[in-house]
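What follows is part of the complex, with its chains left where they were.
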């Protein structure tokens, strides 16, 4: 199974993602460069990693969302391809319009790095089918701009469609409705602020739940 | 013919910080007067910050050799062999003065500078630490400084993606008006990929790479060599603004170009910018250079040669390579959206010449600039040491124990640093293991597949001891750093130091400097750890009052093979506690002495170096047993603080401690003494025999001192007498809340 | 030609910076302060053929990059110079 990790200028969790996908999950992992526009059809999964693309200048993820490769990523997602955005990758997906909502500065105005308890809202998704709805999942966060913003009506609709996958048990950043991770309507695009790739072998193995979930879907596909 | 449009004289030289003798020396060597740009070059390179003219003779006393040393002091950073063909590169550096003027940018650019020192050597940075000293918490400016410095460090390191994994923060009135920001970074590299900064190969080209040059920080090096005064506004060059995004690009571009064989040698442009990087590279290779300043990518109009040479714009590199590699090099930097321009060529003749706008603006021997005359600084022992050593032991003796404990803990120096440490990304890189911000951070080296290897990092310095007895202060900084590593099971393998002192023209400051360095040297020799890099920051005074001597130590340790990390907290409520080392310790220079007498006093007892070495070895062997135990070194605040910290970090809120002091033993000395080396150990009772046996085989002392309980109390008894019985959770709450105020 | 773009969070989005500044100002004794909103201002030097062209270009820049319509609103101000 072949997966791709995109590097933007300023991405800094791309190595961590590659390490986890390749060494821990055992998937063949290619690095993709934001300026290139390769055919993505050979990939089962694309990962937009964490970091500070373009230094988080202007707005997190805004400039990366306009990278040349993003046209291809959009086409890939439109065709039903699986796309995961972690932390800065989540911000890029929102800025690119592949996920609803937006991410703003934490209400504490501070960067925060710690383990947080998440609630698995639903397992009716390719990203959480290995988990149990209602379970607690502890994953690390490390961000300064993780406050998810969404209108109440949109939230209600997304919730009804099982698009809200993860919420915080103790909201660390002021996210609306405690949202930590959401997917699009088709559920093939998922973004989350916590870092499953930092919790897949060393600090804990809690992140494996996400990888096992998507693996089962990709293997069937 | 040299352009002499601007004539210089002694008065101008003095304005730029040179002495009359230095100016005279320069004129004699040149056989003419230097022009303005040349004088600027000398003023920067002759400054204390660049020349080490006061400190160099003393630094020669530090042991820098050892079987693992691949690169000692003298390059951008030191290199230590860790086996399997890999090396760890590390260094610690100060950014004190810039951080006082503009805490956020000053601290940020400090982190940027140390990162560049490490990746210039070819290493990928994997961990950072910082040592911070601030003035009194009641000083109104302290809060702003703490907030700015912490945010600056965090924003820069987080953005580049290097985890900040450990550090030390110390508050004391002696830093009012002159706070310290010392930044440490370590990186990983294969032996064969270590790069050095030498301009060798006549005909090779010099390439400028990275961010464009502006007027920022012109004369930063000279500023770092002057004291602050609260009266007159210090000279303020334009503050340098850090750009961590460009730094990240520069890091990736540099490592990629190195890996593709496009770089022969490289140096970052740090203090004194292009001037120091070019002259130092030529000096190391005994070559000359010719530079064309018109080629420098600049972002401001109308910059003079002087400004181009002395700008301290951040995120820039000077690269040496063969001419035919330039296209490849440029392609790599283009890929990362960075400038790369040929600005010069390596020549014979140990001379640097520079042209600008068609004129020769600099024509100077390398040696004259790169090797300024050393300064002879007289030393004299302070006359008031005996007074400082006086401590009214009786007054303490008669006070009730609980009162002493309460006062001991009533300080910002006993506080949970979580509100600070959470602002640092401590996990990026996916190497950070276990609880970060313990005595030492531990990182697994995931890139090394042939053998499980981990590195441990710690930083330490106790300025009180350094003030009262600088030689002991130097020794203790080394031994405590080493113990911080050893309690996590790591073997110390290398040291970097950042020596922060006052004005070297003050003989008492210089005496303390010399003593500290000798103390560090003694301890390093005893523990067989070499010093491979470091930094000196002098002129840390305000209104002629020097800071306490602060030789901040950064130490690196190695853990080979699979072994479980020891706990650093009480991991159960039925553990036994033992002090490894002497039961009693001296109160001289202790936190209790300061808290009680409101001044640092008492004569610190000397660290027993052979005992320290045995203890480190013992801790290494204990860690290999794969037995569950917890270890924490006993330092500031003595046993009381060590035990409380271990209780606070227990996963069980009901965890308590009971300390039983044997009869006829001095209670204060057991509980509050800080003589080094002492370690607090917690273990399951069934393991006592094995630990005791190892202790006696290792010739270290084992003193059972109490146990953990499930009563959530901190209890001290002697015989039947209960001397203290306080609630752990109440103390913990205060401990947790102290730092929150800084960040609201 | 010089122009400025001001970008603020929409009123519906909580502005933690603004409210922190407001609190701090009150703590410092500035009691006349009622409300504070914090925004970005982008000062652009551009060589457009006419003010109308400039306006159009800036509109496009805002739509494409400078502002995020989900949470922000913007205002273009032509011809003003930045603070010096």
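Letters A, B and C mark the chains in the order given here, with residues in each chain numbered from 1 onward.
Keep in mind that, in the parts below, contacts are C-beta pairs under 8 Å (C-beta built on N, C-alpha and C of every residue); 3 or more make two chains touch, one makes a residue touch a chain.
What you see is a predicted model; the values in this text were computed from it and never measured.
Participant: Would you kindly express the chain stoichiometry of the entire complex in this file with the labels on the displayed chains?
Facilitator: A x1, B x1, C x2
Methods note: only the chains that are shown with their structure count from here on.
Participant: Centroid of chain A to centroid of chain C, CA atoms only: how many Å?
Facilitator: Measuring from centre to centre gives 30 Å for this pair.
Participant: Quick one: report the Å distance separating chain A from chain B, using the average Cα coordinate of each chain.
Facilitator: Those two chain centres are 36 Å apart.
Participant: Between chain B and chain C, what distance separates the C-alpha centroids? Give it in angstrom.
Facilitator: Each chain reduced to its C-alpha mean, chain B and chain C end up 41 Å apart.
Participant: Would you tell me which residues of chain A are touching chain C in their complex?
Facilitator: For this pair, the touching residues of chain A are 58-59, 62-63, 66, 94-95, 101-102, 104-109, 149, 151, 174.
Participant: Using the touch definition up top, name the residues of chain C that touch chain A in the complex.
Facilitator: Counting only chain C, the residues touching chain A are 9, 12-14, 16-17, 20, 40, 64-66, 68, 70-71.
Participant: For the complex, give me every residue of chain A touching chain B.
Facilitator: 9-10, 12-13, 15-16, 19-20, 23, 35, 50-52, 54-57, 110-114, 140, 142, 144, 195, 197-198, 202-203
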